[in-house]
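Here the complex is missing a single protein chain, while all its other protein chains stay put.
When the chains are written out, they are named A, B and C in that same order, and each has its own residue count from 1.
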């Protein structure tokens, strides 16, 4: 595996891809959003239970590539128990980071999500990683309007 | 004037262009056809008086370039008094000749019309010379049907 | 191992892209290009012709009287005749230059569609179609109040003449069908289908985008009314498509796009249009690109399309056999005659991850739905990896592909 590929498919990504967290429907969801990636037809559904401006639970479902699954799995871990405000900030920080130049600095506070950084060198795959976050931000934006 | 141009605009052509024969309406015409060259918007009307399968008189009218005017002028001279059959044969011989390869042999019996041969080397101008003959052949074909 | 004839190896040198490309910066391996169905690489002779057209005869066609414009016009019209000969068309005035297969189909959907499809009529397409030969008809049916009927493929994605026969009736005004699938490579029995269609008075439109680079095509033998394809998929430049139609029918169709070059005379309230083919060629065409297409046709004919077909059949068969040996790999699509386009899925690995991982090794393949959603829906497959070959590919390249696939499978699972 060459360098660019190793950076894209880091072990963290492959682990989440093989065994994603919180995969499957969330029975008592209060909100959910489904997004489709027109490039590949992939789809991801992000479902959350919001309780007093906090994300009490978050699941994802759908069909996607390793990048999309890993991104969604990481998402469910990093937003659980967080306030909507914090999640919104995190989401925007991450999207900006992933869409930036590969040479740009890593923002603070994104934790494990740094593992997604390889998509910056693969513009055709960027959307795979951002799709779950776009879905989540749609929910958060709606909920805080 | 270089060689190709001298061949296109032979003195015969320029003379007929400057002083065309039978230019203007033919008052007692029995048939007339107007054709337009879409390339340049030029138009030529060929008018004939047919009398017992013979072209008793032939005029041309319209707006055209030197090649078109000379061709029409030469046409009026070469068809006057001829039988429809002879004119039809002459017309087809000439059109075939003008559309042929510049190296091809000159057919017999075209007389002064040989002066039009330069258009074979100028495909974009060929239609200028053939337009009057196309008009005439339309008349002749109709008349002998 | 079946070795390709030596002269096919030698042909690789004709394609500058095959030696020039590195995959990612720093990678010095030559490109392994397995995406010919998306667009083919261009031989040097095509690029040379393109350059000489841009330098020696860079002029607009059909109107100039100076040498460059006359030469451009002569060459441009010469390619029209070459195309007619390539597809065995009875005359060249029924060869219309468009921007691509997509534009050819849109032209027909508007011009032919408006003429022959009335409310309540049926327009027949198939589940095998590329979106470019599906959406224009869907849109036509919608706008005319007609019914879009979709002939079905079987669970392998196979389209049989029988499936078409089932849907044909005297209500079927048009049938649009592909000559070869851009997903499975399946070669369709267009001849039988056109015979069936004729029995119902149905006009046939064939999408040849995936055929013309791979096999001899005779529109006379196929018996179709229209045949459309793209230059860029047959070693030619971008920006040029062809629409061939039976002259007697084409002549009856009204113009679609209007503008310079397609009129006889313009008055304020109405205009007279040119005859075919110019009536359908409004605006400045891709002059140099059309001229360069002539070099692509000469190149293909220089090898011989039957020779190409035979070599590509060897490659296709061998590739399918070797792919089958990759653990967890499943080929998609029917057995049977085809062009060298092969789809598969790799168990537990998403097609886009396969394609990205291959790209990192300098192997260009395509992943996804390949602009053929109805087919994937019918087969119940979420997407595929597509390997599309040409006679310039080698068994060595396929070996490299297969061993990469083995490693990729292990990595992701």
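The rule is simple: a contact is a pair of C-beta atoms (placed from the backbone, for glycine too) under 8 Å apart; a residue touches a chain by one contact, two chains touch by 3 or more.
Keep in mind the model is a prediction, meaning the values are calculated, not measured.
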* Among C:90, C:120 or C:259, which residue is in touch with the absent chain? -> C:259
* Structure fact -> Among the options C:218, C:271, C:306 or C:325, the absent chain makes contact with C:271
* Footprint of the hidden chain on chain A, which residues? -> 36, 38-39, 41, 122-125
* Absent-chain interface as seen on chain C, which is shown -> 16-17, 20-24, 31, 35, 38-39, 41-42, 47, 50-51, 54-56, 58-60, 63-69, 99-103, 105-106, 130-136, 138-139, 142, 148, 150, 230, 232, 237-241, 256-261, 263, 265-271, 282-289, 352, 355-356, 358-359, 362-368, 371, 373-374, 377
* **Missing-partner contacts on chain B, residue numbers** => 1-2, 4-5, 8-9, 14, 17-18, 39-42, 63-67, 122, 125, 128
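Simple rule for what comes next: only the chains that are shown with their structure count from here on.
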* Structure fact -> In whole angstrom, the CA-centroid distance of chain A from chain C equals 38
* Let me have the rounded angstrom distance from the C-alpha centre of chain A over to the C-alpha centre of chain B, please. => 79
* Roughly how many whole angstrom separate the Cα centroids of chain B and chain C? -> 46
* Structure fact -> Residue ranges of chain C touching at least 2 other chains are none
* Overlap residues in chain B, where contacts from two or more other chains coincide -> none
